[in-house]
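Every protein chain but one is kept in place in this view of the complex.
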Amino acid sequence: MAEIELKTAPADFRFPTTNQTRHCFTRYIEYHKCVAAKGEETPDCHKFAKYYRSLCPGEWVEKWNEQRANGTFPGPL
Amino acid sequence: MAASMARSGLRSASLLLRGGAKGRAGAPTKRSFSASAHDDAYETAKWEKITYAGIVTCTTLAIYNLSKGHHHGEEPPAYPYLHIRNKEFPWGPNSLFEKKHHADH
């Protein structure tokens, strides 16, 4: 039986509290800033996607994606 | 200004305490609302001048400021945290001091 490796985002000194809401949000923004700067294709941005996907609840991500599509995303992109 | 006036009020209180503790001899014997009538006349004239200076400054500022006019911003996108309505107000859909965007401007 193959071992499944479980990994989450590494600890980040900017977000030392138990509540990781801001960590999730920041990683989401970092991913989209990265994509905006380097394009969809580059693998450089993959790690940010992994981080925010492991940190953020799915419905938040859906909501934010929708807001970005409507131009009402509140974060600094 | 504020501090000195509050002090005068508190000083009456401290005089009471000190007077009670030390008796007549130790307590200051003379205390009126201010030093003397002459000082008050001088202070009256001084603060009158300060007031006029303040009025002149404010008027100048007001003329300068209001002559510049102000600009109207664009209507922002519908961010979810703007125009929050959890339920109807008792008097209707608009908050009390809300500007009617559609009417004028």
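Order as written gives the chain letters A and B; numbering starts at 1 within each chain.
Simple rule for what comes next: a contact is a pair of C-beta atoms (placed from the backbone, for glycine too) under 8 Å apart; a residue touches a chain by one contact, two chains touch by 3 or more.
As a convention for this text, contacts and distances are computed from a predicted model.
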In UniProt, out of "COP9 signalosome complex subunit 1", "Cytochrome c oxidase subunit 3", "CTLH/CRA C-terminal to lish motif domain-containing protein" or "Cyclin domain protein", the chain dropped from the view is recorded as "Cytochrome c oxidase subunit 3"
Note that chain A touches the chain not displayed via residues 21-22, 24-26, 73-76
Touch rule applied to chain B and the missing chain gives residues 1-2, 5-6, 8-10, 12-13, 15-16, 19-20, 23-24, 27-34, 37, 40-41, 43-44, 46-48, 50-51, 54-55, 57-58, 61-62, 65, 68, 70, 72-73, 76-77, 79-85, 88, 90, 95, 97-99
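We take it that only the chains that are shown with their structure count from here on.
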In whole angstrom, the CA-centroid distance of chain A from chain B equals 48
Note: in the complex, chain A contacts chain B through residues 67, 70-72, 74
In the complex, chain B touches chain A at residues 77-81
